[in-house]
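Complex shown without one protein chain; remaining protein chains in place.
And now, chain A:
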Amino acid sequence: MWSQGTSGSGSLVLVAALFSALVLAPTLAIHVYTHREVHGTVGSQVTLACSFWSSEWISEDVSITWLFQPESGKDTISIFHFVKGQPYVDEVGAFKNRMEWVGDPHRKDGSIIIRNLDYTDNGTFTCDVKNPPDIGGKSSQVTLYVLEKVPTRYGVVLGAVIGGVLGLVILVVVIGYLIRYCWLRRQATLQRQLSAMEKGKLQRSAKDSSKRGRQPPVLYAMLDHSRSTKSASEKKSKGGLGESGGRLK
C-alpha cells in the first residue's frame, strides 16, 4: 500500500509537470516557422518565407537574422540582419545585390527574396528571430534546392490525362445521344406532318370537320399545340408545313 501510495503521488507529480511543461513552455519561447524545402530554377527568384510567434509584444528591439550554410561547406555565414527597425542586407558576400527584405516584424513575418539563383545557392538557410525579453527558442531551417526545372508533383500528369480523356469521351457520347434524339424527333415530326396532310385531304373530300379525325396522331397534337385549337383544316394543311418548318429551324 505504501508503494502504491508513492507511485500514485509520483504519477500525479509527473502529470502536473507534463501539464505545466506543455502549457507554460510555449509562452516562454519564441517559435519560428519556415518551409522545410524550397525549390527554385536557375536564374529565377525564390521567396524564403519565415514567420514567428512570440508571446511578448513585438518591440522595437526585435532582431531577425538569416544565416546561410552552403551545401558544400561547413561554415555558416550571416547574410541578413534586421535590428532596431532597420534591415541590413549583405553588401559584400555572395548575395550582394541579389537579396531583398520583404518582411514586416509587426506582422510577424521575416521573409527575404533571393533573385537570380545559381547552383552555388544550394544549401541551408536559417531564420533566427529574437524579441527581447523573449529570446529563447529554436530557429528554423529551410533547404534551398536550385534545379534546372522544378519537378512537377506526382499525379498531375496522371490526373490530367485520365480527366481529359474521360471528359472528351463523355462529351462525345452526350453529343451523339443529342444528335440521335434530335434526328429521331425530326423524323417523327415529318412523319406526323405527312400523315396529317393526308388526313386533311381525306377530310376535305369527305366534308367532315370534326376534330375526331385528328385524334390518332397524338404526338402531332402535342408538337403543334397552338394550332389544335383552330378548327379550319385548310389553315392546318396549307400553313402547317410552312410554320412548323419555320419552328424546326
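Going forward, a contact is a pair of C-beta atoms (placed from the backbone, for glycine too) under 8 Å apart; a residue touches a chain by one contact, two chains touch by 3 or more; residues count from 1.
Please note the rule applied: contacts and distances are computed from a predicted model.
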Not counting the visible chains, the remaining one has a UniProt entry; which protein name from "High-affinity nitrate transporter", "Pre-rRNA-processing protein Ipi1 N-terminal domain-containing protein", "Peripheral myelin protein 22" or "Elongator complex protein 6" does it give?
"Peripheral myelin protein 22"
In the whole complex, not just what's shown, which of A:V13, A:V102, A:V157 or A:I175 touches the removed chain?
A:V157
Give me the chain A residues in contact with the hidden chain, please.
151-152, 154-159, 161-162, 165-166, 169, 173
